[in-house]
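Can you read through this structure? Questions will come right after.
The complex is shown incomplete by one protein chain, all other protein chains being positioned as in the whole.
As written, the chains take the letters A, B and C, and residue 1 is the first residue of each chain.
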Amino acid sequence: MILILQPNVDMRGGEYRRLMEALGALPNVQARVHHVSGAEQTLTEVYLIGDTSSLAVEEMQALPCIERVVRVSKVYRVIGRHVDDRRPSSFEYNGVTFSQDSLTLFAGLCAVDTREHVEAMLKALQEQGLNCTRMGAYKPRTNPYSFQGHGRQCLPYVFELAGRYGIRVVAMEILHEAHIEEIDEALAQAGRPTGVMLQIGTRNTQNFELLKSVGRQQDYPVLLKRGFGITLEESLSAAEYVASEGNQRIVFCLRGMKTNMGDPHRNLVDFAHVPVVKRLTHMPVCIDPSHSVGTREATPDGILDVQHATAQGVIAGANMILVDFHPDPAKALVDGPQALRLEELPNFIEDIRIVREAYERRVGLARSV
Amino acid sequence: MILILQPNVDMRGGEYRRLMEALGALPNVQARVHHVSGAEQTLTEVYLIGDTSSLAVEEMQALPCIERVVRVSKVYRVIGRHVDDRRPSSFEYNGVTFSQDSLTLFAGLCAVDTREHVEAMLKALQEQGLNCTRMGAYKPRTNPYSFQGHGRQCLPYVFELAGRYGIRVVAMEILHEAHIEEIDEALAQAGRPTGVMLQIGTRNTQNFELLKSVGRQQDYPVLLKRGFGITLEESLSAAEYVASEGNQRIVFCLRGMKTNMGDPHRNLVDFAHVPVVKRLTHMPVCIDPSHSVGTREATPDGILDVQHATAQGVIAGANMILVDFHPDPAKALVDGPQALRLEELPNFIEDIRIVREAYERRVGLARSV
Amino acid sequence: MILILQPNVDMRGGEYRRLMEALGALPNVQARVHHVSGAEQTLTEVYLIGDTSSLAVEEMQALPCIERVVRVSKVYRVIGRHVDDRRPSSFEYNGVTFSQDSLTLFAGLCAVDTREHVEAMLKALQEQGLNCTRMGAYKPRTNPYSFQGHGRQCLPYVFELAGRYGIRVVAMEILHEAHIEEIDEALAQAGRPTGVMLQIGTRNTQNFELLKSVGRQQDYPVLLKRGFGITLEESLSAAEYVASEGNQRIVFCLRGMKTNMGDPHRNLVDFAHVPVVKRLTHMPVCIDPSHSVGTREATPDGILDVQHATAQGVIAGANMILVDFHPDPAKALVDGPQALRLEELPNFIEDIRIVREAYERRVGLARSV
Partner (left out) sequence: MILILQPNVDMRGGEYRRLMEALGALPNVQARVHHVSGAEQTLTEVYLIGDTSSLAVEEMQALPCIERVVRVSKVYRVIGRHVDDRRPSSFEYNGVTFSQDSLTLFAGLCAVDTREHVEAMLKALQEQGLNCTRMGAYKPRTNPYSFQGHGRQCLPYVFELAGRYGIRVVAMEILHEAHIEEIDEALAQAGRPTGVMLQIGTRNTQNFELLKSVGRQQDYPVLLKRGFGITLEESLSAAEYVASEGNQRIVFCLRGMKTNMGDPHRNLVDFAHVPVVKRLTHMPVCIDPSHSVGTREATPDGILDVQHATAQGVIAGANMILVDFHPDPAKALVDGPQALRLEELPNFIEDIRIVREAYERRVGLARSV
């Protein structure tokens, strides 16, 4: 970390002394001071060496005399891509590979409502040869009086049906560490017919206690959604929380930024960050077009905005798609109206296939240069 | 709730039928349809009557044929001010009254570091006749490798010293329900020499499980910070979560909105919402100038930006101030550089006194009209 | 326009009377009042009929007694897609067709610096069979001391060279109505060897006097960039300004939204709005990946973020691409470092071709349903 001081700092002044005292108090950190004298001014820089990773830029920036702070080492120690870094950008879970090179579709119910709907959904997936799904049992809702999900009650039939229809991985949001146990118990009782990817929603991206909980266990991979209201860097730091506790099987999910600049969409779709996350980290990148777009509006050419957003993620190399379907959207208890209908599934898959093929041709072209 | 349909809806069409089916499926809700025929178009509206509080506007908005949705009842059932609502806008805790008419200063340490600093801080408060403070034991940090607070280890001496120096209420952030128990145990062991106000930070404003935890207990009042990245309405709904679980002793805290529009301040100060929260709800309103402003910069007249922001909250009727002080800011482990110094405390208090007096004269003027 | 009043409005009260007086004062507008009595409350609505297009929703919203305002007619009278609207979504200019079905590439210099660079650029375009370009003569710069473009001085050689290399349309930003005249004169003196599309930049999206100027003339089509800091609806209203003055040959350009949520990109790429603009209006939609992304960073697969953003626009049906190239980016006077290099042009085109073909297959698939 480098501290660039304000020009012409007085080395004998009180502010400078206070700076040096503050730096002297940092544990396991050495400070080396460099001066450069120019015609107009003298510039001073302090290089911090040692255990600087625990220092926050903004805290250093607030010390006296500081003009600017530069961090030269990576903030994402575990999840980050480093120079000459040969660690893999993939992992396997319950027979399914998640990688920066693969693409996996998780179509399913935003919120589990009835056993019949779950079964209809899973049957449709099996018919299309898919083996992953999303199923919401625990639902975070802005309004305390809204439906909050069926919770643990629905887990037995969800897992049983998942097994019956050949589903290997169910993405399921959790709001509390107790939900991990509930899921684990229900899976055990059902004989582990399927697997679960623990999903952390956007409202909990900086719920650090929850991040630590999913990071400390190694049984289930984690799907971490980007937080709204914070920068991409801060959301990636949340992923580093999980990884720093020991669990590196993380998929990072873009789901749109909450701002009225996104109107008439529910959020401002942020899938241009797909390549950014792949460049900065080893994590496979998921997109959530349903919550990003939030409507079933279509263009004059007959393609839904949700499909366009999906295509935009895939053409840039997205590795996983989380999308809401429902056998009867009008009866869905949560976000029904944005859901696609089961009869739209084959077309949705074919649309993705076309775009993924184009992405692969793009990669081939880039590699041929 | 009123659903305004798109003009000239075809009452025999499939979309309209799907809308009616969806509405028919809502439990305990009746739908009444009204048509108004005009020269150019026919307008149709559907009034939903009954148990509509669990319906989300955005979900209704997404049904077929809908032009717009209007909610006519209050969203804030418990915390809200209603017509002819004579419930009090105040509560007492451990001998201190929190009210929409009072003003209480919580100066203290953002993060507890050493017993010596805690003692120096509390001694200074006592000398100024103050009986509340802020003390951070559990610290949420963006970076997993940053200092995370001393946690339960520091509670015994914090509470003991608080009692010794006459502190009645310590505002203390918690990140997990377990922290409530830890605090309760430490208080009990110390003989309950002081009280605690449980603080929910901005990263946990929509951590609904934590909100329910602080809402279910009645021992400690709650200081809920506004969330960044969400609307004021959504943050107030978070307060309603707490209240709906049974605990109505809530103070709502404005702490600035996270956006680069606030530069060079750390956040965009949002204290113009002080009157808004007082109008919409019964909650006393706190301001957090330290985290809003985030610097020790001053104007040419010698007044710090932190003081100006404080004054802006107070002149509009703020009821509580949360502000960072530190006996030795350069040695503070978190946010030290934004902290005020102990020797600045008397002046800070006098500055507030001048402004509060002006606020009271303003109220007198308004009432004389 | 419909005004929904607050529930249980007192029809004999002063507020209601003031509302009615305000409405009575609106020129050429009739108000019809409707009451609906329910068990819990009486609802009142006022329908405004007649010349309501000049009424702003926010102004109506601020009248006494108003709960909410609904505008039932389209705000985009000229540019909008209306029910049973058979007007074309295309226009031709100087032999080039701009349409919601076509795709045209405008690669070129962000800022004209030297005749040699202009010639190298245009030669490269001709070699690739392209007949459109972008060339910046007038540059709006945040800092008054930055290079402001060569202005009218460079127009003669830009137009002469454009003609020589077969360019039919040059997209060129203007900051003032005088620039239209300067361009017109320079084109006339050069014998009109090429055409110009007048570009309005994001800082001038709501410079209404400039919008009226380009709207009043019919000689040149207009490329209108979305404004930052305003909603999509407000930017589309800016296009309506141009159209309402008589010039309907408008291409609407998405260029990213300015917010730190877009970091590390220069802006938050907003190309998910491509389908939205095509649905709401007849305008062809342009994307500007260079200014949206603002870097030359690439993914591990070797594809630049700028290319990924371009692909995201094209896969969703974008009709025009504005992209910065430069023969020698290090010497460019404006935005050089984000520019692509001439030797990258063939690959860039091939990448687009792959994606456009996929888009067309997507449309075919959607139409086959």
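In the analysis below, a contact is a pair of C-beta atoms (placed from the backbone, for glycine too) under 8 Å apart; a residue touches a chain by one contact, two chains touch by 3 or more.
Keep in mind that what you see is a predicted model, and the values were worked out from it rather than measured.
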Contacting the left-out chain in the complete assembly, out of B:Ala25, B:Val96, B:Ala120 or B:Val276: B:Val276
Thinking of the whole complex, not just what is shown, which of C:Pro7, C:Pro140, C:Pro193 or C:Gly302 touches the missing chain? C:Pro140
Using the touch definition from the top, which of B:Ile79, B:Leu122 or B:Ala316 touches the missing chain? B:Ala316
Identify the residues of chain C touching the omitted chain, counting contacts across the whole complex. 18-19, 21-22, 25, 53-56, 58-59, 61-64, 75, 77, 140-147, 175-176, 203-204, 206-210, 227-230, 234, 237, 240-241, 244-245, 258, 266, 294-296, 330-331, 334-338
Please output the residues of chain A touching the missing chain, sorted low to high. 2, 4, 7, 32, 34, 36, 38-41, 43, 47, 49, 67-68, 70, 72, 259-260
List the chain B residues touching the unshown chain? 81, 89, 100, 231-233, 257, 259-261, 263-265, 268-276, 278-279, 292-293, 297-303, 305, 307-309, 311-312, 315-317, 347, 350-351, 354-355, 357-358, 361-363, 365-367, 369
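Going forward, only the chains that are shown with their structure count from here on.
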Could you work out which chain's C-alpha centre is the most distant one from the centre of chain C? B
The pair of chains with the most residue-pair contacts is A-C
Which is it for copies chain A and chain B: same residues on both faces, with over half shared, or different residues? same
Mind checking the centre-to-centre distance between chain A and chain C? Centres are C-alpha means, answer in whole Å. 31
Approximate Å spacing (C-alpha centroids) for the pair chain A, chain B: 27
Note: chain A residues in touch with at least two other chains are none
